[in-house]
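As structure tokens, the structure follows; a few thoughts come after it.
One protein chain is absent from this view; the other protein chains keep their places.
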Amino acid sequence: MTGVVVVGAGIVGAACAWYLARAGVEVTVLERDTVAGGTSSAGEGNILVSDKPPGPVLELALWSRRLWQDVAGELGPAAIEWEPKGGLVVAESPSDLDRVHRLVERQRAAGVVATELSADQLSQVEPRLASGLAGGAFFPQDAQVQPMLATAYLLKGVEVRTGTEVRELRTGPSGEVTGVRTADGTVVPAAAVVNATGVAGADLAAQAGTRLPIEPRRGFILVTEPLRGAREPAPIRHKVYTAGYADAVASDDPGVQTAAVIECTRAGTVLIGSSRERRGFDDAYPVPVLRRLAAQAVALFPFLARVRVLRAFHGFRPYTPDHLPVIGPDPRMPGLWHACGHEGAGIGLAPATGAMIAAMITGGAPAVDPAPFSPARFR
Amino acid sequence: MTYDLAVVGAGPAGLAAAVTAAQAGCRVALLDAAPHLGGQFWRHRDSSGAGHRAWSVFATLRAALLDSDVDYHAGAAVWAAEADPPGFVLHVEGMAPVVARHVLFATGTHDRSLPFPGWDLPGVVTPGAAQALLKGSGVPVGRRVVVAGAGPFLLPVAVGLLSAGVQVVGVYEAGNPWRYLYRPWVLTAARLREAAGYLARLARRGVPYRTRHAVVAARGTGAVSEVEVARLDRHGRPVAGSARTVACDALAIGYGFTPQIELPLALGCATRLDVDGNLVLEADLAGRTSVAGVFAAGEVTGVGGASLALVEGRLVAAVVALACGRPSPFTELELSRLLSRRSAERRFAALMHQVHAPPAGWVSWLDDRTPVCRCEEVPYAAVRAAVTQLRATTGRAVKGLCRTGMGWCQGRVCGHATAALTAHLCGRDLGPADLETFARRPVAQPVTLATLAGEGRPDRFPDGGRPGPQRVRPGDVSPRTSADP
Partner (left out) sequence: MSGRSRRRRPGPPAPTFTFQFDGRPVPAAPGQTVAAALWAAGVRSWRTTRVTGAPRGLFCGIGVCFDCLVTIDGTRNVRACLAPARAGMRVTTQVGVGDDV
């Protein structure tokens, strides 16, 4: 068959290309800007199972985490700054701790590994945490990666055309996809097209007459000065976040939700998130939101008070109203596949998405049931 | 209190604007991160003005400022700017935010650098550093100094060092100043006299001034002890075999200046790529940017020197005064003179940028280990690999893959070079988008998380290097002594 065109060279598109290539398919990735030019370069590189309640996304995340282990091994863990450091959920009050316990029980039943921690144990595991916390839980399966590097390395060996915007889906007599037309008029033939355009996912889908209600959900991250050299221990050992984070992810409130998410990077900086709000593509930096991120960070790690913020960046998560990504065949246009709408979990869920898409395109059976992610569900 | 005008930057443009607007009756706040007025151009240690050009202009403006109602805050570093309709709010470290209906960014420039092997050796500094050491602290940068790079600024730096008893081993200009004579009508008598004066002083002291020459390498153990100087061909490439070794104990090298525009960028101001390869703010004759209420004057609208900055500052003040219902501070004749002066200065600046353009072949003098980003120590080989192996096609992609521009200076030093390098490796021209990624800084100065969190605990001296903001009143002009707290 002629090859497959993947539209979008973000982490999800890169993962789709990776798995398709492994299945022997000829892949061409078309990207309107640059490798990891969208949301993939605007996050913390989270690979989390800890923040997901039992359900299809958790199942996908657990599978994806296993795949990440293999992918990282093949790409080179150091090259992509792979850190299987584990995540720490911290409860600031007894009632928060209670909610954490109840969630952990349900997650365990679904296959998540977790250890509940008392306040004392918390401070042993993460010595610079503030005192007075109620307790928490440790999730060894949580990991972190440098997402731009991961995307770029996944694409090594794949044909990628950057600066190439797809303007039109081309179809044949039965309405099946035959290729795409790019902005400069070139037609790239393809037996299948994968829409991995992230936060712009709705646009390409609309060409097939399919409604994908993907909207931008803005987030900001603060980055501190480097706090250690390469061979020194990190002042923050795990990915640490407060119990409120899962609520923020699951919220449908368009107003700003913030919840502390803090970790060190290989480069020695500390990344401080997180915020979520639906304000279209507004890219102004409201100081009140940055203030909240800073205040929450200092409340968790008092030593951060005197640490300097060098920069801040923002991104637009591809949000769907039911908080499930869109993975699967377009309901109207044979040969068009969607792989987008991963909200803030794109990095973590990318390998499973790629494997799922590759399996479905080549007629195999994905390890996780794709039905909940069906693009047809929005009719 | 809401000011009519907040001015960020107290160099020539900001000072002229603040004084003019205040004299016209506007309520003005003037903020500058430095402890003294004058910006880089009028950096000084004492009040004598020794060694300074146009000192009387500065002295007059300073006296006028201190005589006015301007709320001048020295040591005030603005770390964020936000729209706060109907005006703007400026967040300043160590003091309450400043709210104003109009804001003028006159934030000036810093030296622009191009990497070369050995440029990270101690003793290699920018011409601005040599100037700051000498004018600000009375310390010469070395005993046997090479001055190099491009631009008219190399001359006063070299002559200033000579006046301080330093042996200037040579001045190496990459451009070809004979090209000024292609459009001699653009040169004023004053400029010609100034240049002739500098060149004569160099000649009298036997200091070679070589055009179409560049320092292509610096060497030394622990500090620079010699540099390699090569002749450049018509295309700005080092001529093979022309390199000579020159012994020195300091190298002051820079290729023009880059404006600091992160605050107006945060407010959404439009930019353009200027003739000198800088990203500058788009502004009209009166300094209006694309955002209503936001003004720009001086180097941020295009590098053009202090005379242009003074004119632009005055023009902004005139417009702001009128917008506040005050009478114009200038007569029609004065305004038309200011405008024609502005045109003349901009014409000169355009020619200057052409004459002193960074040599097009500079990439060829890099080796694999040459650091491109000093802060994060990113070598050229990594930048090249990001483009050729990892498919980075924009400055932003290179930054994300290599960390160039992610360190303390946030791309101030490496931004132009990384953007130009990326374009070169991609086989295309430098574009504004490449530069923008290194020009945008939503957090404009490194602030502590405590400051950001709004816990207004002032940093204890000497944290950050500056003593913190203080309101300056008339009579506060005397330099601080070691007895000060």
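Think of it as A and B in the order they're written, each chain with its own count starting at 1.
In this section, a contact is a pair of C-beta atoms (placed from the backbone, for glycine too) under 8 Å apart; a residue touches a chain by one contact, two chains touch by 3 or more.
Please read these numbers as outputs of a predicted model, since none were measured by experiment.
Undergrad: Which residue from A:85, A:101, A:170 or A:228 sits in contact with the chain not drawn here?
TA: Residue touching the chain left out of view: A:228.
Undergrad: Can you work out which residue in B:28, B:125, B:263 or B:472 touches the chain that's missing from view?
TA: For the chain that is not drawn, the touching residue is B:125.
Undergrad: Among B:6, B:21, B:74 or B:133, which one is in touch with the chain left out?
TA: B:133
Undergrad: Based on the whole complex, identify which of B:375, B:397 or B:472 touches the chain you can't see.
TA: The single option touching the absent chain is B:375.
Undergrad: For chain A, enumerate the residues touching the unshown chain of the complex.
TA: That gives, for chain A, the contact residues 225-230, 232, 235, 268, 303, 307-308.
Undergrad: Which residue numbers on chain B touch the omitted chain?
TA: 33, 35, 40, 45-46, 48, 50-51, 110-111, 120, 122-126, 128-133, 136-141, 163-165, 222-223, 260, 374-377, 407-409, 412-413, 460, 462-467, 479-482
Following the convention adopted for this analysis, only the chains that are shown with their structure count from here on.
Undergrad: What is the distance, in whole Å, between the centres of chain A and chain B, each centre taken as the mean of its C-alpha atoms?
TA: 40
Undergrad: So in the complex, the part of chain B that touches chain A is made up of which residues?
TA: Listed in rising order, the residues are 80, 82-83, 89, 91, 266, 268, 376, 386, 389-394, 396-397, 400-401, 403, 406-408, 410, 441-443, 446-450, 452-455.
Undergrad: Enumerate the contact residues on chain A facing chain B in the complex.
TA: Per the stated touch rule, the residues are 9, 33-37, 41, 148-149, 152-153, 155-156, 160, 162-163, 222-226, 267, 269, 272, 284-287, 290-291, 294-295, 297-298, 304-314.
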